[in-house]
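Questions regarding the structure given below will be posed in turn.
A single protein chain has been omitted from the complex, and every remaining protein chain is retained in its original position.
Here is chain A:
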Amino acid sequence: MQQSNRLRPFFENITFDRDDNELILNFGPQHPSAHGQLRLMLHLQQEQITKAHPDIGYLHRGMEKMAENMIYNEFMPTTDRMDYIASSSNNYGFALAVEELIGLDVPRRAKVIRMMLLETNRLMSHLFWLATTALDIGAMTVFLFAFREREYLMDLIEDYCGARLTHAAIRIGGVPLDLPDNFIADLRKFLDKLPENIKDYEDLLDTNRIWLMRMENVGVISKEMAQSWGCSGVMLRASGVEWDIRKEEPYELYDEVEFNVPVSDKGDNYARYKLYMAEMRESAKILYQVIDMYAGTGPELMAHAPQYISAPKIDIMTQNYSLMQHFVLVTQGMRPPVGEVYVATESPKGELGFYINSQGGAYPYRLKLRAPSFWHTGILTDLLPGHYIPDVVSIIGTTNIVFGEVDR
């Protein structure tokens, strides 16, 4: 009942149509659970969604256009801003694509360091996912716990490259720096404690009644639907498809390390949650093996390809020709051969692909970023109808979308 002494509520984001009882609700773009700039237009019958229409583009910066106007090395820091939760994985995807285009061979120590960065990034991303999703569903404690662990990883990355979020820690042809002295000891310390931490989260969530009610049998993605929508990563593996690019099309040193690919055939939110937890354990396993590999590597960090990659600093400072080449590479940029390449890597979110069309110039003629979150947002169109409003929050949570990547 309306009270005369009160202001009449006016909801500008709700349209109510008397005839067919349909309610149209604008979910976002400022909704805290929409993980950034997602706007969802939901058609509702009572609380049930009949039609969902995701509207994206609020964070569109035109990265593909920017890439066409930048030399290859200049674009590297821009890739940080795609999936800003795990930016080294973007750096790596781009670096690998250019390396395949040129045909570069990266030194082993650089490979080991890259593996370390990639897997710490995966841990960071999964911890962040756990924290935010748990927070969306109301588990504040898990949020604080997971952020604490993530903080240690960010400190580690900061020790390595000086940045916490936008790392730009990988270069085309290798890595810029060797590991700092305390890095491996600190990483080991973190990893030793990680199983305990993961157990803490699982104790809090696994059999938690609220968590189960919000997660089990909610947001079920069938195998066919996941395939058809181009899902990848955990979204695909939770639906019963065993496909991890690290295993199937191994890059870097993934064919030398032992790890399992957790798969589930349930396809619901809870399955995705369990896979994220299992993947964290697998990442830790990989990191232990990579730490052991580090000791047996030579000191080179960058590939030797004078036409494309600057010589080591010591050569630049002592040899005239290296200095000249360095000058040309910095001012004009490398000119990869004419051709095109599509390289897919397994980022924490799924298949991160870089398509580069080079016409032999210093600027890529066309660069297409294949970001997994784009399709994981698209699938909401088919996934949400039939669910209720509170489910929207948990489903968006488990899709693990990052808007820097969706909108690019």
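Following the convention adopted for this analysis, a residue touches a chain if its C-beta (ideal position, glycine included) is under 8 Å from a C-beta of that chain, and two chains touch if they have at least 3 such contacts; residues count from 1.
We take it that contacts and distances are computed from a predicted model.
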| item | value |
| --- | --- |
| UniProt protein name of the chain not shown, from "Methionine ABC transporter ATP-binding protein", "Universal stress protein family protein", "NADH-quinone oxidoreductase" or "ABC-2 type transport system permease protein" | "NADH-quinone oxidoreductase" |
| Residue of A:P77, A:G230 or A:P385 in touch with the missing chain, whole complex considered | A:G230 |
| Option from A:P195, A:P306 or A:P337 whose C-beta touches the chain left out | A:P337 |
| Absent-chain contact - pick from A:E22, A:E64 or A:D178 | A:E64 |
| Candidates A:L101, A:M215 or A:A271 - the one touching the absent chain | A:L101 |
| Residues of chain A (touch criterion as defined above) contacting the omitted chain | 56-57, 60, 62, 64-66, 68-70, 100-101, 103, 152, 186, 189-190, 193, 225, 227-230, 241, 243, 248-249, 332-333, 335, 337-344, 351, 353, 355, 357-363, 365-366, 368, 370, 374-375, 378-379, 381-382, 407 |
